[in-house]
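Missing here is one protein chain; the remaining ones are kept as they sit in the complex.
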Amino acid sequence: MMQIIYFGRLREQLQSSGEKLEYSAKSGSVRGLLEQLCQRGEPWASALDGRATVLVAVNQEMAGAETALADGDEVAFFPPVTGG
Amino acid sequence: MMQIIYFGRLREQLQSSGEKLEYSAKSGSVRGLLEQLCQRGEPWASALDGRATVLVAVNQEMAGAETALADGDEVAFFPPVTGG
Amino acid sequence: MKAITVQSEPLDIAAEQNAVRGSDAGIGALVSFVGLMRDINDGAKVYRMTLEHYAGMTEKALAVIVDEACERWPLAAVRIVHRVGEMQPTDPIVLVIVASAHRSAAFAACEFIMDYLKNRAPFWKKEYTAEGERWVEQRASDRDAEGRWINR
Partner (left out) sequence: MKAITVQSEPLDIAAEQNAVRGSDAGIGALVSFVGLMRDINDGAKVYRMTLEHYAGMTEKALAVIVDEACERWPLAAVRIVHRVGEMQPTDPIVLVIVASAHRSAAFAACEFIMDYLKNRAPFWKKEYTAEGERWVEQRASDRDAEGRWINR
């Protein structure tokens, strides 16, 4: 299982703060996971398809589209940060 | 009359925090005033002859050797500043 | 001293500064940055704000920023306190305090930490204006500010 988390505007668009997802070879990278989520259709497709900037953290560290994923990972998607 | 003031190390070397001095054509510039003071001999000559960095302010604004002096001016001599 | 706190309570700036100074007589320079909530942003009057964060990752990201600053400059202490939750205009949002023997290191490290924090720490602001609520967009100037440090 992987723990997926959404923050900020994404959390509101998806009306979800996160979900548990079965790990599969298809979700073996951030890019693969994003494709899998977008294939669900709306609102995932619009929120995650790359028209808006979406950042990703894997196990609480900033990551990129090519970052490999393993079973048990915590993957967070969020918009650009605006703290401080 | 001109008001001459000495600060910091200079005040101690000259054992004087300042003095009143008759204005004359010879002291019509900072350079002229310095020469006049140095001609008194020690401790003025050593303290003001340029071997140590001496800064000058005329009427409480930073000035230089060529700054003109007028009767009534306040002229301060001091070492490099070390505040803050 | 390296210390990082994320809290919903208001910041006590004076107490934090005193704690950093402590009795370390080797500290010659203390630079503090306080980020405050303004009542105008992008031309609209803002009444209040909610600051959301990624608990767990936030502290890790700030620790990385602090460690990087300590590698670049000789620092005696670094303290970060970031507020989350509900805030009103004039409320302090973030406090960064850097202590060093000399001022150039303290100034540089404090600004470096803020530039990184603005780009790397997982915080998101939502503003409430007369027209309703809106998520704050990242400023281009914050992305640029971080870029300054990459080749230094």
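Think of it as A, B and C in the order they're written, each chain with its own count starting at 1.
Here is the rule we go by: a residue touches a chain if its C-beta (ideal position, glycine included) is under 8 Å from a C-beta of that chain, and two chains touch if they have at least 3 such contacts.
In this text the structure is predicted, and so the values were computed from the model without any measurement.
Can you pull out the displayed chains that the omitted chain is in contact with?
Per the touch rule above, the missing chain touches B, C.
Can you say which of B:22, B:42 or B:61 touches the chain missing from this structure?
In the full complex, the listed residue that touches the missing chain is B:61.
For chain C, which residues touch the unseen chain?
13-14, 17, 21, 23-40, 89-90, 101-104, 106-107, 110-111, 114, 141, 145
State which residues belonging to chain B touch the missing partner chain.
5, 7-9, 57, 60-62, 76, 78-84
Keep in mind that, in the parts below, only the chains that are shown with their structure count from here on.
Report, in whole Å, the distance between the mean C-alpha point of chain A and the mean C-alpha point of chain C.
Going by mean C-alpha positions, chain A sits 26 Å from chain C.
Centroid of chain A to centroid of chain B, CA atoms only: how many Å?
Centres of chain A and chain B (C-alpha means) sit 73 Å apart.
Round to the nearest whole Å and give the separation of the Cα centres of chain B and chain C.
Taking the average C-alpha coordinate of chain B and of chain C, the gap between them is 48 Å.
Mind pulling the chain A residues that touch 2 or more other chains?
none
Going by the touch rule set out above, which residues of chain C reach two or more other chains?
Expected reply: no residues.
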